[in-house]
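All protein chains but one are shown at their positions in the complex.
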Amino acid sequence: MFPPIPNPSVDPAAAKPRFGEKDIMRRSASEVTPPAERLTEVAKLIDISKCIGCKACQSACLEWNQLHEEIGFNHGVYTNPMDLTANTFTLMRFTEWVNPQTDNLEWLIRKDGCMHCEDPGCLKACPSPGAIVQYSNGIVDFIHENCIGCGYCIKGCPFDIPRMSKADNTVYKCTLCSDRVAVGQGPACQKACPTQAIVFGTKAEMKDWADFRIKDLKTRGFDNAGLYDPQGVGGTHVMYVLPHADQPSIYANLPDDPHISPIVQAWKGATKYVGLAVMGFAAAAGLLHYVVAGPNKVTEEDEENAERLTEGRTAPPPSPPSEPPSRGRTP
Amino acid sequence: MTAYDRKAPEVPDDVEAGDAVHPGRPVIVDRYTVAARINHWITAISLVLLALSGLALYTPKLFFLTALFGGGQWTRAIHPWIGVVLFFSFMILFIRFFRANLPAREDVTWVAHSGDLLAGHEEKMPEVGKYNAGQKGVFWSMSGLIVILILSGVVMWDQYFFPYTTIEQKRIAILVHSITAVVIICVWIIHVYAAIWVKGTIGAMTRGSVTGGWAWRHHRKWLRELVGRRARGPRAPAE
Amino acid sequence: MTNSWTDIKNTDLAIIMGGNAAEAHPCGFKWVTEAKANRGAKLIVVDPRYNRSAAVADYYAPIRQGTDIAFLLGVINQCIINDKVLWDYVKPFTNATFVVKEGFEYHDGLFTGYDEEKRDYDRSTWDYQIGDDGYAVVDETLANPRCVWNLLKEHVAAYTPEVVERICGTPKDKFLKVAEMIGECSAPNKIMTSMYALGWTQHSKGAQNIRCMAMLQLILGNIGMRGGGVNALRGHSNIQGLTDLGLLSNLIPGYLNIPKDSEPDFATYMSTRGFKPLRPNQMSYWQNYRKFFVSFMKSMFGNAATAENEWAYNYLPKLDVPQYDILLAFERMKQGKMNLYFCQGFNPLQAFPNKAKLAEALAKLKLLVIMDPLETETARFWENHGDFNQADPASIQTEVIQLPTTCFAEDEGALVNSGRWLQWHWAGGSPPGEAQHDSWIMAQIFLRLRDLYRKEGGAFPDPIVNLNWAYQDPGEPTPAELAREMNGSALVDVFDPNDPTKRLLEGGKQLSGFGQLRDDGTTASGCWLFTGSFTEAGNMMARRDNSDPGDTGAYLNWAFAWPANRRILYNRASCDLDGKPWDPSRKLIEWNGQKWTGYDVPDIAPTANPREVGPFIMNPEGTGRLFARTMMREGPFPVHYEPFESAVANVIAPKVRGNPAARVFADDWKQFADIGDPAFPYAGTTYRLTEHFHYWTKNNHVNSVLQPEQFVEISEELAKEKGIELGGWVRVWSKRGSLFAKAVVTKRIKPMTIDGKTVHVVGVPIHWGFVGAARKGFPANVLTPFVGDANIQTPEYKAFMVNIEPSTGPVA
Partner (left out) sequence: MNMELSRRTFLKTSGAGIAGTTLGAFGFSEAEAAVAAAVKPFRLVNTTETRNTCTYCSVACGIILYSKGDLRKGEKANIVHIEGDADHPTNRGTLCPKGAALLDIVKSETRLTRPMLRKAGSDRFEPISWDAALDKIARAMKDDRDANFIPTNEAGVTVNRWLTAGFLAASATTNETAFATYKVVRATGILAFDNQARV
């Protein structure tokens, strides 16, 4: 058993948050000086081989975060609600999979939710300064006061996690219970998990624990058991032990090789700078032309020609003006 | 089409409703009706607001612009609605102006000589109707870009349209929207610059009229048509 | 549970059959995952559905509901054939060597003495041959063909792998694999634990399902061992406690019995409760019965219970039938023979079988009193809810009084968990509105009733006016007062009869163990099993020392476990005949030559010599029973009987319908589908979902979010056959009623081939009703038959026949 984290203290002195503003490593749409010393990285490890799909994590998440999800309907499956929402930060996804090698049914149950990427696509995509922050312990958190509801983070996320709230038009996702972690607790889902399919600790400990679990799985015929800590996003602070780590996508479409979409990279990278340059260039070109070429003014002669034309006097023939413009050289 | 048009097929369609010549010193030529001007300025203001709010979300360096709109949430919320205003306003403008902006034979010559124009040799340019090829270019660019912007904008308008597209489609839409926005801002810069550079132009969209000299100098064909039409006497308005 | 939740971590093989621990007991199931992770244990799940437990199992085998006995007798047969027997355990610690009386026989599914008319047996031949010395005859060589082992061997021989496959639908190879994995646990250092719940009890032969496993565990030598045992995973937080306290028609706290009509006086009552040892030197702990009984009566009636009035023996009612169980109560209610009914935290309209019958019965009451923290369907049985509850309020004359009670968070006291731990808890919140504690309500009713009898007299007022009610505030006894009363105290100073100067007990002081109880009226104890829970040292149930010396999972200083703070029952059997642990790495207790020592409280006299005293001290034999003597109504060995509703006739005894000793009321027979009835071709079963708790959590928002709406589960094959779509509406009906639900079409249920016939399973989760936060639905009991287990009347919820069709849903 992974030793349980002691009960929380209700004493204000003991419950003082132990990380915060100064530990912000990345801040959306802002330049920050990363803290000189990084906090120990934390991680949540979800061991799918131990998960019984009881949804205690979902329940605990709703309770701790005081979220009010709608009561839905049954759609012929155990998954409920049918998708993550602004109130469902975590969701058990159930997949009935027949292992082609053994012909045995396997009920794959994956707890979906924010992966707390080391290289967070949401943060990268966010245009609002400080709406998304990454603490140096790895937690990626949304600061709702700063969220403008543009939903760019939704597009930035390689795992399709953040969800917009219809109520306040800000985007929600798992915070890794930053308020709990800040006082030395684990996230609510981890605390509740009956079988310790979810454990929480430092990332190094979690990797060791995963090794211990993977060894056990290999003795039970899961030759491809392994850790899911995708390097495409720089590793994650929520990791999975997968009995079939060679094919993550069988677990309710867990991305095989997640990375921030090149489209998002292009949009948040090159496009920004090129676009600003192009617009600047256009404005500058106009200015330069004005200075060099001067304004294009109507001459007295033009007016007279117009008068002649309208008064029905000898109208000039339909040809280029006989007079050159007031300024500029004649050929 | 009016009876007049059928009787005088030689007259091109680039005379718009309300265009008229008033002899005098100087000659005054009505170029835009009140309705057209209001329509233009609604479009123009929308575009400027869209550019400002859009740029605020385009790069963190310009995020301060959200202050103009009452903060980030308001900027995000207002931007698409202004887009809708722009789209419909421009649609009316489009219906109003598209006929006069249809390509004409002289457009090719005009484009070929556009270097001369910039260099100040307007005398080398062919006589053009109500709009020259450059203006037509702005008009058609705006039309096309606005369609792209509204379409891509709807795809990324999560508050109402989130369920209808995939994330990947939304990502593409954002990229397209931002690139298009850059282009339309450039077109807008050209448009505004042209109005500033060519003196006497702005009055067309403020007072609604230009001087005869301005029309003679820049849109002589249009002027001739107006004068010719005046000579033939009163007639039914063109559309 | 013979063992405890935390002990499961010590197992090598967990078998979940007749239950779904991951689904219904997730936090207890943790200890299975711990055993798997830390000691390489394996998990087997045998169930009609590939369920949440199966999702993390090492091996899953399907089985048709209601055929567990055939499966388990098949496993016992394999163990015998392949000699997977811990002989050094079986011979001395079970009754394998006991010789059975002449006359006892078994043929065609029936034992000697069957009376078809009464649906009951004359059980007189089902016993041991008693020798001239007054003890049972044993044959340690097992040569005697009449010894239990040989009778058992013969009895289970019919359950070959082929027969198991025909009855259970379990493919032969899967059955043999399970049997092989189980058989490995006959080694002294390999231990299996059995985890079961209502999947075994809710059958017309539920008790025999469990006996099968108990027999198997005895043969494997797994009873009394760390990581072993037969573990009933009880469903409610204090249902163990309420059973211990005898809140049943036929019980007195501590598993003593209510007298019968045939026991007119105390002497007659005690004459069958001598529990004389059947083997020399055996302990036969029930010889203390009289002490427990008298102490109980002193607790109930105080000074009114005297030696002269036989300790107020006649204050207790007598039974003219084996029990007035819930099925009989509702049958009588339907017949108009009941006027007044109390439901304390109970929702029988949803919980008992055949809802239509229940509603009809409730409408015949004069007064229904509900005490509950929540709205229940029972309280509103008269309310019309369309398809969900058809009722005509105007025609229902029952008065209903609904009293608001506190819930767990607002009250104080102890609950007994599955592992028999009595854990104290404290109130943390104020009750809502005018809600009151149940104990206050009971006291208030009692005081009013007593006043009426004092003032007016009436029918036999003695037990009411003399009930011991000496609480500081009679209007609301405190939890501590009641807990102290159950523990018991010495009423006067008690001196050693051999040395009158030696005071054994001090009058007015709490007792520290049931060994101090006396049958002369000098001690009182409400429940002897709980003696030791609230002593002069304080409230033992409130202890919170979670240290665990030896890492055994015993936690002796955490709370209190009955009996006597013992954590593993029969733990003497964890050692061999010399008192040495079978598996030194799993040591629990040990005989050090003078006494028993170790990590747990020994389940034997501390100085009882292991060579002399058998480990099963509650049995007069001192052994575990492979042969149940007369204790089971349908036979001393389990036999496979089909459910009362079944797709097929009984393969091993085609003439026997259902459990031949189960009680069936005449009207209910008519509401059973015939065997193989084509109108009801599918095998229905009911079960819990992990997201919900019975009919409670549908009142909770969060749980209703997690599982919002009623559904049934069917195979892809059946869905295809009937044109049922995933998530579409279906109607499911039995001969007793119908329900509408959404269809969960799943690969986790497969059609089975039973005796050559394809049988589809329809899974019906319980939990739904017409009040609460979740979407309106139907309780599963609209479908289930009104018949119970032959011994204890647990209703047959797990196996019945239904039909199913696509539908457009209910009309509200």
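Brief remarks follow.
Residue numbering begins at 1 within each chain, and the chains themselves are lettered A, B and C in the order written.
Just so it is clear, a contact is a pair of C-beta atoms (placed from the backbone, for glycine too) under 8 Å apart; a residue touches a chain by one contact, two chains touch by 3 or more.
Keep in mind it's a predicted model, so treat the numbers as computed, not measured.
Hidden chain, full complex: it touches shown chains A, C. Per the touch definition above, the residue from C:208, C:238 or C:685 contacting the chain not shown is C:238.
Checked against the full complex, the one of C:51, C:170, C:186 or C:436 touching the unshown chain is C:436.
Of the options A:63, A:83, A:168 or A:256, the residue whose C-beta touches the omitted chain is A:63.
From the set A:25, A:42 or A:214, the residue in touch with the chain omitted from the display is A:42, counting the whole complex. Although one chain is not drawn, its touching partners on chain A can still be listed: residues 1-8, 10-12, 15-24, 38-40, 42, 54-56, 58-60, 62-64, 133, 137, 141, 143, 178-185, 188, 191-196, 199-202, 205, 208-209, 212.
The rule is short, and it goes like this: only the chains that are shown with their structure count from here on.
One inter-chain figure worth recording: chain B and chain C are separated by 84 Å, centre to centre, where each centre is the mean of the chain's CA atoms.
With centres taken as mean Cα positions, chain B sits 38 Å from chain A. Rounded to whole angstrom units, the spacing between the C-alpha centres of chain A and chain C is 52. Contact residues of chain A toward chain C in the complex are 1, 49-56, 58-59, 62-63, 68-78, 80-81, 96, 98, 104-107, 109, 194-197, 212-213, 216, 219-220.
The residues of chain C lying in touch with chain A in their complex are 22-23, 26-27, 29-30, 33-34, 36-38, 40, 50, 52-56, 58, 60, 690-691, 701-711, 725-728, 742-748, 773-775. Contacts from chain B toward chain A in the complex involve residues 21, 23-27, 29, 56-61, 63, 66, 71-73, 75-77, 118-127, 156, 158-159, 162, 167-168, 170-172, 174-175, 178-179, 181-182, 185-186, 189-190, 193, 196-200, 211-217, 220-221, 223-224, 227, 230-231.
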